[in-house]
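A single protein chain has been omitted from the complex, and every remaining protein chain is retained in its original position.
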């Protein structure tokens, strides 16, 4: 049988690690082929080899039976391979059109013909149902649209084989649903797809076959139809995985956080949080469900002091913290696992040990009379790294060199260890593998059981449903409903999140 | 060993050296002139360049002291510091090396082992001022200085006095660029002066003056008759090919250096004295290229040269003297 | 002097002194737009000035006459381009810190150009060049009332060359595929690479082109203003060009505007001494005026400017 892609015995090394060790991947024409593995298993590496960004030390690649040598992405493009990268490859201050035509510009008389290009893009986007605004700048459009731009980029280049590296990690449920439809449409047109995802549900729903990698080695390929999530997870991790979040019923007490009539404006003076009221009680996990762009980010920033409040009040432990400086808010008993771990969570160029005291370096015992006590800091960092199983060669390793999962664990360690009365967890498991997710969920529940209040913001409905004790639905800057997860279905929740209007699938430009 | 050295000293050659400021020996200004004097002296006395007579260039003001020190310790019989900027360093070295003989140009250092060489730039500037006053058609002339200092003030006031002497009605524009090395400023100032109707500009502005020549040449090329008066050396070449150099005020540092070296060699080192060089010694004068200067103006120059030499006329060198000069003029 | 007269004095002078800065800042724009910071503009300009003086001199010797400065421009463009290569190699291929490499370039230019001058002419400066670019009235345009006097009378052709080049660079950067690629490489090289663009090559071309522009800027300074080359001919103009580039927000026309602004502020301060009333202001205050005005302009209405995102960062294939 001829495969549209066949990667045989690929080996790729990085200094000190073998990322791919004798991996074989065979993709049939017209199928959606899943690639599954833990964080750091080598999935992205394998795909980057296929796309010509990395050169393998060993192994061969065949496209439609012909042996090829993909030394740079140009060759991959010419072979009809397109890739939607895990971290988007978009130039932020370019327009959608400019991003798509980059490298294959349409010109009239030496000058880029944006009109003509936009027309062509419109045609493609109509054909596949990939709605984009050709003249919008990337920095102004939603993540979902950015992803559609990425897909259009590959289609514009006439790709027959599309690689999606964790496309759903950053999408809302609605957007994921749309994406799956698009994938199906693409294979119906005869294209072949490789899909990397940590979400077994998606694999079960959309994929035909699945190849599993563990620690750089190929474990095997299975027919999805004849497999189960449990089986896939076991193949991936090498042990049994517990899917059900184990937790006792919550025993909520008094309100720790109280928000009344909160109004927050964005930079254009539009109120994005509008007369919002909310309470989080000690001993409960309150989940916030909502489509991206309904004021979640601004709400969290307003609570934490990173964004100015227009009106209304926020009280924490009875103390008014409205428009207080972040430091003051933190001292009042707030812990914050930020949504963007690279932007807010870590100073990537500091060592991981140093990052462990980012919130406490100025307090005793980590410093005294403004002098840092390194011995204490190191001991603390070591203890946390052990307790939270952060995989790092040493506490002196720059945070940058850790994998995303381990970076996330480090942040959680830091925030949880301070034992704040109120903990914000924003997208805490985005992009993490099932093992890591399991760990983080259990930590959140542990905090709850200690009597802390936890506010969980997530686009993963699964996560919201399983971890929260109560769910608040946010829509257009307001809490529109508070529901009990045990008495609600995902469908009902989805409806509430959409504000009752179905066409509102997160497409704010 | 000492005795031997002393004995050898008699038939040993007389050695001279100088320290330039940051301009270097080819600054087309006083460093170059001084070095030419030293070279002439060397040739006259059959000295070897680079050992018997030489110069050291300073890359920054902090190099003056080590350079002077080095030369004195290398037993040069007289060491010149070129420019008033070295005043303090000369003092210091003179104190440290009481046996060394030093000389400074353009300022006065009151030390027994330092000879001070000064010029009467005001007298030379007076002469070119006369020419400017006579030859201006618009009755407007300009003076551009580099960085303001008493030294440059001598140029300014001598020039102004000359102009007023020859042409009491003439208007004189004055501007200091604040820089000796910003040609674009010179160009902009010249543009302003010529634009306001001046037809002759005298400059004492070093590299900034380059811009003045550039502007003058441009105007000349477009058929406007404008002039520049050069400074320090004959700047006839700078005015070519359009020939915009009217004349130059030449300051003969070379003559001074030769003179002082010769005196020193003959045992008359003018230590502790101020040696003044003016019209009398032909150390300041107008340049040899005279083709652009009118006969009348030349006659006037000769007339006043004599008056100054005879002491009949005292040329002002600072603002106060100039004020007084103007009063005498009115009478 | 009335106001119009003052303008007629200030504006042409501003344009004259702006031309070298415009060109050099365009060089900066090209280089930094591709993601390579260039502190070495001063050095590139200096080397261009040296080559400009040298080749005009030889042009005269070889009997090229009035063509000599133009030939020197070509030579300076080539020399600037070549002189930018070490910076390109260091900061693109060898992943050097771009600021360090630029600083080294400045030292190298200062040392080498004067060293070579001494070697060739046995003097610290080149001879004065006879053949210059000369001011002249631009036919027809100089007849326009007011504007003709301000902009097109007794103006240097090279000033218009500079302005024209600014427009061309703008067109290239914003309207052509090549420009799109330069910008993409300066913003997100990894993205560009996945689109099949050769990041390394694009950056080399941009840096080398940038060197060519700065070299031309230096040569034009010699041909239109200083008339020869010495160690002090280029003293700070390259840094002003760097400032103009940032002031202009890395935009070719912005950089041009900033350079003209500097020129205007400079000539205002110079002419100011000859204007009644302003005359009374102490000289020192007029001298610092251009720089104070620049800071005020930046604070008042220019404000934030973001450098191309990837500028200053060496690109390593496959690095995250």
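Side notes on the structure shown:
Residue numbering begins at 1 within each chain, and the chains themselves are lettered A, B and C in the order written.
Quick note on the criterion: a contact is a pair of C-beta atoms (placed from the backbone, for glycine too) under 8 Å apart; a residue touches a chain by one contact, two chains touch by 3 or more.
FYI, contacts and distances are computed from a predicted model.
Between the listed names "Peptide/nickel transport system ATP-binding protein", "Dihydroxyacetone kinase subunit DhaL", "Dihydroorotate dehydrogenase" or "ABC transporter permease", the UniProt record for the complex's undisplayed chain reads "ABC transporter permease". Seen in the complete assembly, the chain not on display touches A, B, C. When the missing chain is restored to the complex, the residue among C:103, C:138, C:253 or C:278 that touches it is C:103.
Residue in contact with the omitted chain (choice from B:63, B:171 or B:263): B:63. Contact with the chain that does not appear here is found for just one residue of B:124, B:178 or B:195, B:178. Touching residues on chain C toward the chain that is not drawn are 86, 90-91, 94-97, 99-101, 103-108, 110-112, 114-115, 118-119, 232, 235-236, 239-240, 242-243, 246-247, 282-285, 287-288, 290-292, 294-295, 298-299, 302-305, 307. Although one chain is hidden here, its contacts on chain A can still be listed: residues 304, 306, 325-330, 336, 338, 343-350, 354, 358-359, 361-362, 367, 370-372. Annotation for chain B: contacts to the undisplayed chain at residues 22, 50, 54, 56-57, 59-63, 65-67, 69-70, 73, 84-85, 87-88, 92-93, 96-97, 107, 146-150, 178-181.
Operating definition for what follows: only the chains that are shown with their structure count from here on.
The touch graph of these protein chains is an open line. Farthest from chain C, judged by the mean position of CA atoms in each chain, is A.
Legend note: the chain whose CA centroid lies nearest the centroid of all displayed protein CA atoms is C.
Chain centres here are Cα means. That of chain A falls 76 Å from that of chain B.
Chain A and chain C have Cα centroids separated by 45 Å.
Counting partner chains per residue, chain C has no residue touching two or more of them.
Chain contact summary for the complex, chain C toward chain A: residues 171, 175-177, 180-181, 183-184, 187-188, 190-197, 309, 317-318, 320. Every residue of chain C that touches chain B in the complex is listed here, in rising order: 1, 5, 8-9, 12-13, 16-17, 123-125, 128, 130, 132, 134-137, 154, 221, 224-228, 230-233, 235, 266-267, 270-271, 273-274, 283-284, 287.
Across the complex, chain B meets chain C through its residues 23-28, 57, 148, 173, 175-178, 181-185, 187-189, 191-193, 195-196, 207, 210-211, 213-214, 217-219, 221-222, 237-238, 240-241.
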